[in-house]
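Note that one protein chain is taken out, while the other chains of the complex remain in position.
Lettered A, B and C in written order, each chain numbered from 1.
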Amino acid sequence: MINDDDFIKSCDVPGPTKENIRAILLYKSMVQKEDIVVDIGCGTGGISVEFAKRAKKVIAIDKNPEAISITRQNLKKFNVSEKVQLIEDDGLSTIKNIDNIDIAIVGGSGNDLEEILEVIHNKLNPNGRIFITAILLDTKVQGINKLKSLGYNPKLVEINISNGRILDRGVMMISENPIAIISAKKR
Amino acid sequence: MINDDDFIKSCDVPGPTKENIRAILLYKSMVQKEDIVVDIGCGTGGISVEFAKRAKKVIAIDKNPEAISITRQNLKKFNVSEKVQLIEDDGLSTIKNIDNIDIAIVGGSGNDLEEILEVIHNKLNPNGRIFITAILLDTKVQGINKLKSLGYNPKLVEINISNGRILDRGVMMISENPIAIISAKKR
Amino acid sequence: MINDDDFIKSCDVPGPTKENIRAILLYKSMVQKEDIVVDIGCGTGGISVEFAKRAKKVIAIDKNPEAISITRQNLKKFNVSEKVQLIEDDGLSTIKNIDNIDIAIVGGSGNDLEEILEVIHNKLNPNGRIFITAILLDTKVQGINKLKSLGYNPKLVEINISNGRILDRGVMMISENPIAIISAKKR
Partner (left out) sequence: MINDDDFIKSCDVPGPTKENIRAILLYKSMVQKEDIVVDIGCGTGGISVEFAKRAKKVIAIDKNPEAISITRQNLKKFNVSEKVQLIEDDGLSTIKNIDNIDIAIVGGSGNDLEEILEVIHNKLNPNGRIFITAILLDTKVQGINKLKSLGYNPKLVEINISNGRILDRGVMMISENPIAIISAKKR
């Protein structure tokens, strides 16, 4: 496991996706050694690092050059650089050129969530899996509705985590912001 | 209602107890115009202000002089100074000298929670109510067990609040840290 | 305060809105003795009972006859029948005929949330307050967006409550389902 604090970070880049959320994504994804993974809106690169350790290849996309730079540093730190293709570009236009996706993780989608999901749907292999990590209420509703309209049977789990700060006088709980994971599997 | 941001604050003083927690305390307390309220560990004074608006008298206690100063400013700001007696001293030694309590709210107790509850129990009027606002796991367990041993039938509710930050691109939820309210009523 | 269990209930009627949510609604609403309150989708009548105790008049609306019947029983049980007008009808068509609203609480709206909010907006007195209690993700997004488009500055708070079940071997926490309160004030 990787502690959140072990990732190199930047104030200008969201992430990393927190430890317990990465854990749940890894488990739900059932990622295998031969899988091709696309990480759309890779941010700090937390998800790319985790999947690179377990999959055949990760394609990490972010339109923010600072995110690409931070992700590159984290890939190097965790020795998975050669497993990951980094693309500094818009998520939607990039995935149009990618085929043969086993796992697609949408962390950032600008205003293109619905179109991105449509393209992913077309590019996804049979038994392929889609995940959306959503921090906006609007993304949750839009993601569920779009996946339903594409014929999926999506699931949504909302995760509220508090971490104990262990003090001399007792254990104080400090909350992370809630995050939802939407998941769907292609039949 | 008072917004959390409307209270005068200090970095060195905890509080104010957040809006929704104050709301729940007010409701559970069934505070009446003739009630005498003790606020032990008044911190920023949020609870003292709210109860002063609705009770006959509030006795606000804190051993931290900065807390007393901030509470004084908030009492003035919300026009309830003459309803509140401010005591800069240790909670345990102070309440030993107070009689005739209708509502006791324990927000800070140092290491004296059990003794404080014992003294409150002896000073509390029939139908008097005790509340503990707990942020430490240890306080929750200790508070429940002590109240049980004093013959009460305590209740505990844990409250996790997230507030929507309404952005152009959607609503992002920001969590407050969890807090528990333990309540008990004297028969 | 009223315990949730003190309300008369029916399997076919949602509610009552839980204690801590009622507490927060009462606090946020700043309900006064002269206020006219509309409770749209009154369900079990929990909110109508609470506001009837504090306001001048409550108009409770539900299209489900069973809800009207249960609400009537609860109004009687808590001695507030003469403060409440019960209307068994569709929320949208009913409020079109109501003027002079100080506080509107939308608990159930069928598919008419946006239209209901529009009508409320027109009927609401200056300084009037609107509340939506939302259990669906979709209601949260729709409610916020509609209130914004009507010129309000809405707020959203999501509330996760767990109640302690106090056993011999310790305190086990039992969760209520999350609920959001959207609030807005007319200027």
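The working rule: contacts are C-beta pairs under 8 Å (C-beta built on N, C-alpha and C of every residue); 3 or more make two chains touch, one makes a residue touch a chain.
The shown structure was predicted, so the numbers you read here are calculated from the model rather than taken from an experiment.
One chain of the complex is left out; on chain B, the residues touching it are 137-138, 140-141, 144, 156, 158, 160, 178. By the touch criterion stated above, the residues of chain C touching the omitted chain are 111, 135-139, 160, 162, 164, 167, 169-178.
Considering the complete assembly, chain A touches the hidden chain via residues 1, 19-20, 22-24, 26-28, 30, 140-141, 144, 148, 154-164, 166, 170-171, 173, 180.
Throughout what follows, only the chains that are shown with their structure count from here on.
The chain with its CA mean position farthest from that of chain C is A. Centre-to-centre separation of chain A and chain C, using mean CA positions: 38 Å. Centroid to centroid, with C-alpha atoms defining each point, chain A and chain B lie 42 Å apart.
Along chain B, residues 160, 162, 164, 170-171, 173 each make contact with two or more other chains.
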